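The complex is shown incomplete by one protein chain, all other protein chains being positioned as in the whole.
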Amino acid sequence: MRLHVPIKLRWSDLDAYGHVNNAAMLRLLEEARIEAFWASDEHAVGGSTAVLDGRPGADTLTLIARQEIEYVAPIPYLRQPLDVQLWLGRLGGASLEVNYEVWSPEGAEPRTMFSRAATTIVLVDAESQRPRRINDREREAWTPYLDDPVQFTKR
Amino acid sequence: MRLHVPIKLRWSDLDAYGHVNNAAMLRLLEEARIEAFWASDEHAVGGSTAVLDGRPGADTLTLIARQEIEYVAPIPYLRQPLDVQLWLGRLGGASLEVNYEVWSPEGAEPRTMFSRAATTIVLVDAESQRPRRINDREREAWTPYLDDPVQFTKR
Amino acid sequence: MRLHVPIKLRWSDLDAYGHVNNAAMLRLLEEARIEAFWASDEHAVGGSTAVLDGRPGADTLTLIARQEIEYVAPIPYLRQPLDVQLWLGRLGGASLEVNYEVWSPEGAEPRTMFSRAATTIVLVDAESQRPRRINDREREAWTPYLDDPVQFTKR
Partner (left out) sequence: MRLHVPIKLRWSDLDAYGHVNNAAMLRLLEEARIEAFWASDEHAVGGSTAVLDGRPGADTLTLIARQEIEYVAPIPYLRQPLDVQLWLGRLGGASLEVNYEVWSPEGAEPRTMFSRAATTIVLVDAESQRPRRINDREREAWTPYLDDPVQFTKR
């Protein structure tokens, strides 16, 4: 199962070439990831997946260990939000791999896939600064989103 | 052979965790890459490697096709420039792979390697918008920096 | 009359102090301004105000001549969009002044005003690179939003 998180571009995501900058793309994935997996009193796109408190001062830090991204097509400036699709390619003991496909806005035809990506996240105990195990509540919330890992084609 | 490009952090590279943000890291690699490979009337760290005109309006666009990065240790705020080391892991027909290791500032002891990364670049003809072959001048300038591809350990 | 443009924070708008960075604030104003005043085939918050084509390659460039901003209260990380309120403090011959107040999310009580700001914009003809007059269509669209200039208190 995939989560669909709408992510709005900013004008400042474009670089002097007039396309979304390659580093800005990782900002968009970061936003989608936070929206999907971080708890929030206010609202949650991910519903039951948002069980992680990622705020500064929280008990758990989320450390990024690795990222991989393939840029399939350049992204122009778009007013409607991108459709960032997320799922889990792996759910380990103390780490997980978030997978993504970034698509053109929902409702726009034809649909274009702009990029695919993966982020490896390690859960770290804020006090001990050591990796901590994914707990039962998290595992239960996230397991429905476990699916085949993204297939990269340009390695 | 490796190029050593000093890259200065900005305060705004830090996120609310107080470390260099994972997406900001790609900005630093971008700066190092431009410094090393883009021609400049003014100066060139890379000397003879800087044979590519990457400015808007130039004949050749450099398209990023793929990036991979491993975050080995978090980077605190540092005043002295990071030591970004670059070389080429592959030199193909119309594309090349830039490899990086990001190290703590030169002169500081002990030295820490903060991350390793790879960027696949495709040279695109600005007019036809199609990939174009690496020319002789470029190949001659870049070949001395061809070395073993970076070994990722967290795939 | 004021326009209300909802602007979503990004995690990367925070700096190492855990608040929205002072420079990031100008990005948020930029987003609100574009949303309100730039034409878009897709949608327009500002409705009839969005008569300006600000895209690269358009006939008119919008040049920022001046900005002033007062930071009244620090902005924490918020999931719900800020309520950026815009109006015109001045509508001149070839330039206009956009005024802003940035408020906590609509619906949240009590409401907090985080900052007030002003941006002077000059319309520039893309070909001649010279200022051009605000035309009748633009003046008609914008006049309803002309109001008393924002009062700065910290000069």
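Lettered A, B and C in written order, each chain numbered from 1.
Keep this in mind: contacts are C-beta pairs under 8 Å (C-beta built on N, C-alpha and C of every residue); 3 or more make two chains touch, one makes a residue touch a chain.
Note that this is a predicted model, so its numbers are computed, not measured.
Participant: So which shown chains sit in contact with the chain we cannot see?
Facilitator: Touched by the chain not displayed, across the whole complex: A, B, C.
Participant: Out of C:A16, C:A36, C:L96 or C:L123, which is the one that touches the chain we can't see?
Facilitator: C:A16
Participant: In terms of residues, what is the contact footprint of the unshown chain on chain A?
Facilitator: Against the left-out chain, chain A lists 11-12, 14-18, 21, 23, 77.
Participant: So that we can see where the missing chain sits, which residues of chain C does it touch?
Facilitator: Where chain C meets the chain not shown: residues 16-17, 22-24, 26-27, 30, 56, 61, 63-71, 74, 120, 152, 154-155.
Participant: Go through chain B and note every residue touching the omitted chain.
Facilitator: Output for chain B: 8, 10-12, 18, 27, 30-31, 34, 40, 42-43, 55-56, 77-80.
Here is the rule we go by: only the chains that are shown with their structure count from here on.
Participant: Taking each chain's centre as the mean of its CA atoms, how far is chain B from chain C in angstrom?
Facilitator: Roughly 36 Å, centre to centre.
Participant: Counting in whole Å, what is the centre-to-centre distance of chain A and chain C, each centre being its mean C-alpha position?
Facilitator: Those two chain centres are 29 Å apart.
Participant: What is the distance in Å between the mean C-alpha positions of chain A and chain B?
Facilitator: So the centroids are 24 Å from each other.
Participant: Give the residues of chain A touching no fewer than two other chains, as numbers and ranges.
Facilitator: 27, 30, 56
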